[in-house]
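Could you have a look at this structure, given as structure tokens, before my questions?
On to chain A.
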Amino acid sequence: MIELNNVSKSFTLHNQGSAVIPVMENASLSVKPGECVGLTGASGAGKSTLMRVIYGNYLAASGSVVVGGVDVAKAAPREILALRRETLGYVSQFLRVVPRVPSLDVVAEPLLAVGTPEEQARDKAASLLAQLNIPERLWGLSPTTFSGGEQQRVNIARGFAHHYPALLLDEPTASLDAQNRATVLGLIEGAKARGAAIIGIFHDEAARAQVCDRFVDVSGFSPKAAA
Partner candidate 1 sequence: MTPLLQVKNVAKMYGARIGCTDVNFDLYPGEVMGIVGESGSGKSTLLNSLAGHLPPDRGEVIFDTRTEGPVDTVTMSEPERRMLSRTDWAFVHQHARDGLRMPVSAGGNIGERLMAVGDRHYGSIRERAADWLGRVEISESRIDDRPSAFSGGMQQRLQIARNLVTGPRLVFMDEPTGGLDVSVQARLLDLLRGLVREMGLSAIIVTHDLAVVRLLADRLMVMKDGHVVETGLTDQVLDDPQHAYTQLLVSSVLQV
Partner candidate 2 sequence: MNDYNFAYLDEQTKRMIRRAILKGLAVPGYQVPFASREMPMPYGWGTGGVQVSAAALTPDDTLKVIDQGADDTTNAVSIRKFFEKTAGVETTEETEKASVIQTRHRIPEAELTEDQILVYQVPIPEPLRFLEPRETETRKMHALQEYGLMHVKLYEDISQHGAIATAYAYPVKVEGRYVMDPSPIPKFDNPKMEMAAIQLFGAGREQRIYAVPPYTQVVPLDFEDYPFEAGKADHACDLCGAEDSYLDEVILDDAGNRMFVCSDTDYCRSRREAGHSGRLGEEAA
């Protein structure tokens, strides 16, 4: 489902003497449907960078990043957008939304984008928010006003609303209490069970052990010069 081949990534800082900072080299990785791979490595080793490269948020310098048959490293914007709409979900650490939009709509949006009827999308969104213990009185409010933990749960609900065949999870259980953490892990296991290929970053070792089938240490992708 997700295939990385010899991916490298560097940043060129044109405004700081054109310094070139290589951050990743020869990254290769393969995730099958129904499999969950945990990324490990110290902070700054490039776990989030790798995820962003897979999501198309960062532009790979070389190599191929094939998700569901589309090479994200070379695809046109609209192909990547279609991929993100249909196939590839991403739960980042930060929620980015239009101010003023009610949480319920934020969660329902990915479903509406793939053409789910409005009522059905809202029902699904409501059940996810309920599952993640967001009090119903908050559903009509914009998540921009929520606490960090609440925002994170809205973000997760949004990420799991549509059944993406491929999922990227960046610290989905961070800053959650035990009960919500269990709910999220349940959602992840559910996604695996229906065949989603998942790549996750989990600092929480118990969570990692519970859902991940194997681990990849991204330190192995560090550029040799820096290593």
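In the analysis below, a residue touches a chain if its C-beta (ideal position, glycine included) is under 8 Å from a C-beta of that chain, and two chains touch if they have at least 3 such contacts; residues count from 1.
Candidate selection criterion: all candidates are chains of the complex that A comes from, given by their letters.
All values reported here derive from a predicted model rather than from experimental measurement.
Chain contacts in this complex place chain A in touch with candidate 1, from the set 1 or 2. Only residues 11-15, 52, 56-59, 77-78, 80-81, 96, 98-101, 112-113 of chain A touch candidate 1 when the two sit together in their complex.
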